[in-house]
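Other chains of the complex are left out, but the ones given are in their true place.
Think of it as A, B, C and D in the order they're written, each chain with its own count starting at 1.
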Amino acid sequence: MKPVDLTLLREHLLAAIREDAGSGDVTSRSTLDADATAVAGYVTKQDLIVSGIRIVEELARLCDTGLEFRALRIDGDAVTGNTLLAEVRGSAHSILTLERISLNFLQRLSGIATATAEYVARVTGTAARIVDTRKTAPGLRLLDKYAVRCGGGMNHRVGLFDGVLIKNNHLVFHPSVADAVRTARQRLGHLARIEVEVTNQLELDDAIAGGADVIMLDNYTPDETRRAVLSVAGRVPLESSGGITLENVREYAEAGVDYVSVGALTHSVTGADIHLQVRPD
Amino acid sequence: MKPVDLTLLREHLLAAIREDAGSGDVTSRSTLDADATAVAGYVTKQDLIVSGIRIVEELARLCDTGLEFRALRIDGDAVTGNTLLAEVRGSAHSILTLERISLNFLQRLSGIATATAEYVARVTGTAARIVDTRKTAPGLRLLDKYAVRCGGGMNHRVGLFDGVLIKNNHLVFHPSVADAVRTARQRLGHLARIEVEVTNQLELDDAIAGGADVIMLDNYTPDETRRAVLSVAGRVPLESSGGITLENVREYAEAGVDYVSVGALTHSVTGADIHLQVRPD
Amino acid sequence: MKPVDLTLLREHLLAAIREDAGSGDVTSRSTLDADATAVAGYVTKQDLIVSGIRIVEELARLCDTGLEFRALRIDGDAVTGNTLLAEVRGSAHSILTLERISLNFLQRLSGIATATAEYVARVTGTAARIVDTRKTAPGLRLLDKYAVRCGGGMNHRVGLFDGVLIKNNHLVFHPSVADAVRTARQRLGHLARIEVEVTNQLELDDAIAGGADVIMLDNYTPDETRRAVLSVAGRVPLESSGGITLENVREYAEAGVDYVSVGALTHSVTGADIHLQVRPD
Amino acid sequence: MKPVDLTLLREHLLAAIREDAGSGDVTSRSTLDADATAVAGYVTKQDLIVSGIRIVEELARLCDTGLEFRALRIDGDAVTGNTLLAEVRGSAHSILTLERISLNFLQRLSGIATATAEYVARVTGTAARIVDTRKTAPGLRLLDKYAVRCGGGMNHRVGLFDGVLIKNNHLVFHPSVADAVRTARQRLGHLARIEVEVTNQLELDDAIAGGADVIMLDNYTPDETRRAVLSVAGRVPLESSGGITLENVREYAEAGVDYVSVGALTHSVTGADIHLQVRPD
């Protein structure tokens, strides 16, 4: 997260604070003395890859510029359970208001990073790279994709605006895959690569004939994938997509594709187990 | 979703469109003729509880007021795989831009509703109700909680502002649970109920002595829960929380608590399998 | 005002600055040298309860981070006329642009706090507490309610979202008050108390039968209030509402109700008399 | 209110809805059936000048485009108590959510218009016009000033950006009033008139010598005002300001000034008594 990226996220972080804190944290207001101070630690309860520490720091700053935040780990670190990731010190009220807001970010992002790292580990030694998709939680695209990078994954396009991926729902408007690719090529700028999704050998051949830059093998079995890799023989990079799980990801990677994209990385996240431990200071 | 609720969500829906469509959908712009029209159907690939149809309708309207949207199912419906949930007709470009944006909402919300319904089914016949938490994806609180209702669950407080829940991190600032509850009572308005989280019998007794309105049993085993229910003997409602899974939820319900809250409903969502099938029109 | 509350108000404060300063303060730009500096004091012209000093400080910071702000009194202080509340030092242009913007907040909030304190003083020695309503200036709800607290009053619910109050306009959809209360109870979460507004003894009895948690006596005379208090005999808290003035508030309080809500606290505010005295520095 | 003015106010109206409705109207949600419909009337409980009907119409449209709104009176109308101003028909839930939000606008604006009309009536037959100030509720400047026009008053400048008014706090940076006026004249565009506030005869003479276009007599008594009018002898328009009440406003007007500005019109508003009567439909 570069500073300018955090600037661009500020509105989103403020929205998250507003969503939870709304008209005020009535529990903290009614149970804490106005001048109570605390020290609090973000502590892991499982092994994980850290992602979101910089976001938590920014959230703390937005909630209360008087809070002192100290990161002990950085995004991308692999840590074991019971690790202190960061400490925050200052107004007890501010820290308790911040608790769930910050954990919701930290647990989701670390969950994504950790899952990504598992997929990456499974394909070690192959040439395949683990890639994400646009199946992210609405509003969290940039953060979800940042977490994938923290886990060692590679980002596919961010949105509809920064990459061309012709899918079946576009192909139905064209007589052939090749026609779709050629039509797009004429209308696109000179920095665009064209990826096209295919579902069988005929379309695959057609995509290459049309001049596709990257080809996505949609819902191929590992066997079909192997045959496709052989037939393409390195002419264009290949990406496996659809139905990839931790169990079968290595089969796809060993089939020889260049990329394996995994929607579950972001559409079916398991939040990492991280707590905030607070004590009076 | 009442109309005014959709009004309040509009900014969030626009942000989701902006996030994905950004400076323009370059694939649709380069592969589709400007005046191409299409008809498209949202189709399930699994059994599920529907949630998010109204959101998809609103997204379609925001993307292009010329799109005709027709809902065939409503939020809360239980449907089987291969069911047509809704149809949209109009500009092919608009429909393809809308595809992933709308599916990301629909898959997440239906995933939450479906998981909730499974928990609810497990406790059938007991007096316990399934309750959500604030462990939601940042920015999606209201929608995540709406999906829980679609699945038959009950909402806990929406945020820090509309309910009092004194947790361990507040209790460390007080000599006793009873002191925390009494302090809060004095400072709160007359419409507030006070829930307090306890971890053992001493705290439980103390909470009742202090006048808590609801007590949350934090990380109790089913056995401990049963003993707690007996000891409280109906004086205040009880809520089980922490470590609840599909496997053990019935045990907690049968232990006699009034509420069982399940963080996984929203912090570890599995997106439901729903596709958009497009054809030229 | 906690730091996070100020964060959530920032957009509103900026809107107030934008509203007045718009495309620029042409008077200051044309009459002051660019490098002129000033020192200015917020001075009371009447006895009052201070409210809004923290807001003025935040406004000063937003207008010009170079301004030095020094608070001499804090929100909630009772002061006499001719008291210096705060001092600001720095660019003369910035201070003069800030003048009316900040006074509009400070005068309104101190006006509300002062009026609230008068009502509170009138009921001294009784068990009744002075409560506000949602009859606030649009956009100023949180600040108006903060000012009520500064004056010693208690806040009723902040908005439609954090408290249940069944009024006559809801009751017309139900065969009885009891039915309305019971219907609501079934659909509500476990942290909600239900208050219901009644206008006669029949409804009052019905409300208690239905299980209302708090009852609002709408437009009762003091005599009717006394009879209601007797009949309820402490079973639920009672709130007087409608037609309350400084002249009759004690009568209601002495009738034995727990709360007296006063719409005029915020819907008919008299701005407190406070000036800004500026001199070159 | 021109359509484009309403466009510019939309964000403010949405903010007011968000402020009250927040995460949802829990009372309406729990007491009304989802498909309940209602008809509701805005009814006066006192004589008043109407202001805000167009705003209520816009709020209704923002809350729920399905609501039918029918205005029976227009802004600026003088009506007696028990007059039906407007009717709205549609979803009961939407109408009840809208109730307080819309009344808060309508009561404040009609309160301002009504008070303005009283001041205007007091100066009937004189040449003086009643003028407002910038002492408005933060965020409501344009609406407060619109209400003044509905009541027959005239608007002073809207903000710091559209009129020059040199006040005492500017004058302290200049050796003389004339110097301040001349300095400003040199730096200002050709469409600016310069008004300057004076507190005695010396400053008044100096202001005229400096070429002021309008002179504000600050906190003059009626007698002092009369003498000032005589001494100025029509060379520039004069405005009385400070300490004006319903009781003394005619004295100032009869003293011969052109304008009398009244801060209380907007800084100390008494909300007009208007109710919403709802019945099932």
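One rule holds for everything that comes next: a residue touches a chain if its C-beta (ideal position, glycine included) is under 8 Å from a C-beta of that chain, and two chains touch if they have at least 3 such contacts.
Bear in mind the structure is a predicted one, so any value in this text is a computation, not a measurement.
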Overall copies of the shared sequence [whole complex; 4 in view]: 6
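Everything that follows uses one rule, which is that only the chains that are shown with their structure count from here on.
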Common touching chains of chain B and chain A: C, D
Copy pair chain A, chain C: interface residue numbering same or different (half cut): different
Chain A-chain C separation of Cα centroids, rounded to whole Å: 44
Rounded Å distance, chain C centre to chain D centre (Cα mean): 22
Sites on chain A at which at least two other chains make contact: 21-25, 29, 97
Touch-based graph of the chains, sorted into line, ring, star, complete or other: complete
Contact footprint of chain A on chain C as seen in their complex: 2-5, 7-8, 141-142, 158-159, 161-162
Interfacial residue positions of chain D with respect to chain B in the complex: 14, 17-18, 21-26, 29, 62-66, 91, 93-94, 97-98
Of chain C, residues touching chain B in the complex: 131, 154-158, 161-165, 189-193, 195, 213-214, 237, 239, 258-259
